[in-house]
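There's a structure below that I have some questions on.
Every protein chain but one is kept in place in this view of the complex.
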Amino acid sequence: MKQRQAATDVPEAQDIPSIIRPYGDTTGDAMVQMSFTLPVPAGRRAEIAALRLAGQMGLDPASVVHSKPMGPNFTFFIVYGKVNHLIDYAGIEVPAGREYPLLAAKEVDLAIRTVLNRRLVVVGACIGTDAHTVGIDAILNVKGFAGEKGLEYHREIQVINMGAQVTVAELVERAKAENADAVLVSQVVTQKNAHIHNTKQMAAAFHDAYPTAVGPGMGRPLLIAGGPRFDTVTEEELGVDRIFGKGTTPGEVAAYLVHALLPNWIPSEPS
Amino acid sequence: MKQRQAATDVPEAQDIPSIIRPYGDTTGDAMVQMSFTLPVPAGRRAEIAALRLAGQMGLDPASVVHSKPMGPNFTFFIVYGKVNHLIDYAGIEVPAGREYPLLAAKEVDLAIRTVLNRRLVVVGACIGTDAHTVGIDAILNVKGFAGEKGLEYHREIQVINMGAQVTVAELVERAKAENADAVLVSQVVTQKNAHIHNTKQMAAAFHDAYPTAVGPGMGRPLLIAGGPRFDTVTEEELGVDRIFGKGTTPGEVAAYLVHALLPNWIPSEPS
Amino acid sequence: MTKLDLDPQVVRKARRLAERAAAPIIEMARTHTTVSVERAQLRLGGLSGADSDGLPWVNHLVDAVRDQVGLEHGVALPVWDALRNEPYDDLAGLARAAALGAVTFRIPKGSDADAAAELARRSAREGIGRVDRRRAERDTMLREVGDPAQPWIYLIVATGDIYEDIPQAQAAAREGADVVAVIRSTGQSLLDFVPEGATREGYAGTYATQENFRLMRSALDDVSKELGRYVRLTNYASGLCMPEIATLAGLERLDMMLNDCMYGIIFRDINPRRTFIDQRFSRQIHARAGIVINTGEDNYLTTADAVDAAHTVVVSQLLNERFGKEAGLTDRQLGLGHAFEINPAIPDSFRLELAHAQLVRELFPDAPLKYMPPTKHMTGNVFAGYLLDAFFNLAGIMTGQSIILIGMMTEGIHTPWLSDRDLALENVRYVREACGALAEDFVPRPDGFVVQRARQVLSESVDLMERICDDTLLTAIADGTFGVTRRPADGGKGLDGVIERADAYLNPVIDILDSEDPHAAAGGVPTPAGSARE
Partner (left out) sequence: MTKLDLDPQVVRKARRLAERAAAPIIEMARTHTTVSVERAQLRLGGLSGADSDGLPWVNHLVDAVRDQVGLEHGVALPVWDALRNEPYDDLAGLARAAALGAVTFRIPKGSDADAAAELARRSAREGIGRVDRRRAERDTMLREVGDPAQPWIYLIVATGDIYEDIPQAQAAAREGADVVAVIRSTGQSLLDFVPEGATREGYAGTYATQENFRLMRSALDDVSKELGRYVRLTNYASGLCMPEIATLAGLERLDMMLNDCMYGIIFRDINPRRTFIDQRFSRQIHARAGIVINTGEDNYLTTADAVDAAHTVVVSQLLNERFGKEAGLTDRQLGLGHAFEINPAIPDSFRLELAHAQLVRELFPDAPLKYMPPTKHMTGNVFAGYLLDAFFNLAGIMTGQSIILIGMMTEGIHTPWLSDRDLALENVRYVREACGALAEDFVPRPDGFVVQRARQVLSESVDLMERICDDTLLTAIADGTFGVTRRPADGGKGLDGVIERADAYLNPVIDILDSEDPHAAAGGVPTPAGSARE
């Protein structure tokens, strides 16, 4: 079977300029659209305030193309303008992308059987008061996501899906009881940064619960967080080993488990 | 007849904070929405570029909530984020607004008859290749705008509406021939800043044509520019006496003519 | 106006089957009580407030009774018996003492029992009287301020802070909202108590508390008068405290309540038995209080596919209708839910939506249907979202829906911002005004795509209902019939709060609700406005 490409993104043409700007309809025009609300009554003064904000954001010139009073104390604005920032595109390191190859389902099972010689145990949950299970179910349950079967489908992976609204204490306890190799938590509600607080709290609890651990798979389970809006934080900030975002497929997670927990495994047909 | 209010905007409550930020759903959350295109192929690297731009604009954190490849070389982004700018709302001088009172139509005619003792002559046109006459017609023609009759309706104002696509040379010539008190030009097409170039060119031509003029009404006609997108420039930059923007009504223009050309007139019933 | 030419035989059969499927559940509800039903009784009796940790006195009192004498006789007898014997002026005093372990409860017998029952009955009558007065108050306001015609525009506020919610709700009302719903904090449904007081720290929603209800209803009364249009208030009678929240809604004149027969089971993993028992009591209260319930079939389509599972929506509506009517709700109080959730990428998605929406409209011609906007297929592309919401609004108009929950273009991103709501209202306002009576030009071709799809969904519904009758509803739920989520009858949270009633069980509130016409006190006329649909 032909393995899918491990590298990231589309191949890029050589002729992309190294410094870029936004594009409206002409190269270099640097035009962008913005909308926001200011907590002030509509009127000329509010418009000036909107333009000041646009100015601070680097829009010059900026045009208020729409402003709408929303009750006596708020005004909604739509602004178009030219940003005076340059983006050093050449300077953006081509992101490493997936640092491991995708593996066929059979390959994953073979790796676990060969290296571990027992089933790999994963415990999953939506923690905190989050009840959005569709995402974690997509990863764990047989049904899967985007045409790929979930982790349950693997003979060699034992999945314990604790469902929604699981407390951190319950999760730690279960992970210990099951001797979990990996713990997968999902966070979808982000209001007031709930997802970040909950995940940090979870990570801290695991680090406390396994005080002698050397690393993931070495004295403590691998910690994985997933959800659609983790794009503003890094693994280090959360204290987890890996974050998975929007559109993650089960196969990506399975391959990561092998990569992170069975680092010595060499796929029979690398990709 | 009760005169309309000359002051600007709505009256403002005292309790607006002096420093404000954008408002999503909570005071101080500082959330804004943006969209733009980058001239690069879609993918992780493009997303990082989008976030870099957002960062330079002061968004922190920023989330790419949508990205869409548009052909092989362009990517469209929608970004939400928190801006770290503060707007010094108290420091925005309450704009002077209209520096003159609105006048009833009869009052305008009375002023002209009394002070000038002849009809006031205005020459209007869409200059350059602009053929958008609806705006200037709204100001000049009897039909008017937003329920107000246009300048033609005034007994004491003689209106020469030259229509569309008038060259600057034609306009200057006509203004001289008619002994115009005021020249009104409209500019609606703004692509490549056509409106700004054309208006500057017009103003320069008038200043050349009346080399000995002391000011508007003193040796040269009053120069008025109008159009929906002059909000990025000032009168000084264009070289005109006054700019009128989106939603201007004929009454505002009539009252301004009196204010600027008959400065000694004291309205019988001030407002 | 019927456009689908549905076979009345098939429709009658579907209703008969629903009645059969619901019967054993109703029987169970009539023979069991729950901790929350008992607490609701005490709330109607006037007991409110909480200890310094926030645990309500009703919880203390019911827990104390349960510990000492169990709940199978209900709390009425032991509580009013204790009140007779102990030196406490009222329930509050008793509860405080009970919390300290200073009260001994018993099940009174003979004349003691009669006397306690008599006091409990008086308290129940008083509590129900308060609910009745709230209903009358609403009727008066509807007459005096004016009742907007349907379809009603339904908007959500969700800041987590009642004091941010209030101005946003008022702003929404001024921009055209007929109904304001205050979404609850994520954790509340699993709390086995109702928080107290005004609250400011919910996550993605604001706690449902009696004080929050009161503050918001009063703010909306102000704005209703200002606008000359009664603005309805909605909250959620669901979760472990469903009966109490229904009761608080009745006491604070809320106007509509989310109150589905299966939502808590499927989406909050609350025990099915607990849910059904709590539900019957809540619905009886809603019936009495003139509250319109909203059911939650829309939720199934967030976890199941809206085309494949269309018939599960209809089945659930038929069950909700049956459970509702049995509890005393009139047709006009049955805000049955459905949703515009078909994947917009599939061909003819809009015509399929029209077929589903028109089917529901014709199956329940007198119900104020609650139509939910797209959520599942809303992405970060807010422009696409705004477009999809417009077609949802259009489908609502073309098929004569009654209560339109306004979709937010940012559904795929965050809970609504002030400006999202404002733009959403501009959207629905345009669609409504531009289209006017367009429904009259929507005439599905006889035997065409729309008609055939509607018939197919109806026939799949009847098939499923037959299977449910054979296997029991609890089995169907356990098998993942609704929302592709399996919920066994003995799983989930809150089963330990379910108690089988003893023969001598007494609950004077239930006695009133079981024996009286809930609408008699209101002159037999249910509160909700007549539908404006033709």
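Note that the chains take the letters A, B and C in the order they are written out, and that residue 1 is the start of every chain.
Throughout what follows, contacts are C-beta pairs under 8 Å (C-beta built on N, C-alpha and C of every residue); 3 or more make two chains touch, one makes a residue touch a chain.
None of the values given here were measured: they were computed from a predicted structure.
Within the whole complex, touches from the chain that is not shown fall on A, B, C. Only one of C:Ala102, C:Ala149 or C:Ala434 touches the absent chain when the whole complex is considered: C:Ala434.
Summary of contacts with the chain left out: across C:Gly129, C:Gly228 or C:Gly448, the touching residue is C:Gly448.
If you put the missing chain back, the residues of subunit A touching it would be 23-27, 31, 33, 63-66, 68, 78, 80.
Although one chain is hidden here, its contacts on subunit C can still be listed: residues 344-345, 347-351, 354, 381, 383-384, 386-388, 390-391, 394, 409, 423, 426-427, 430-431, 433-438, 440-445, 448-450. Where subunit B meets the missing chain, the touching residues are 35-37, 68, 70-71, 73-74, 76, 128-131, 134, 163-165, 189-192, 194.
The criterion applied here is as follows: only the chains that are shown with their structure count from here on.
At the far end from subunit C, in terms of centres built from Cα atoms, lies B.
Averaged C-alpha coordinates give centres for subunit B and subunit C that are 53 Å from one another. Counting partners per residue, subunit C has 158, 414-415, 417-419 as the residues that reach two or more other chains. The residues of subunit B that reach two or more other chains are 23-24, 27, 31, 33, 63-64, listed in rising order.
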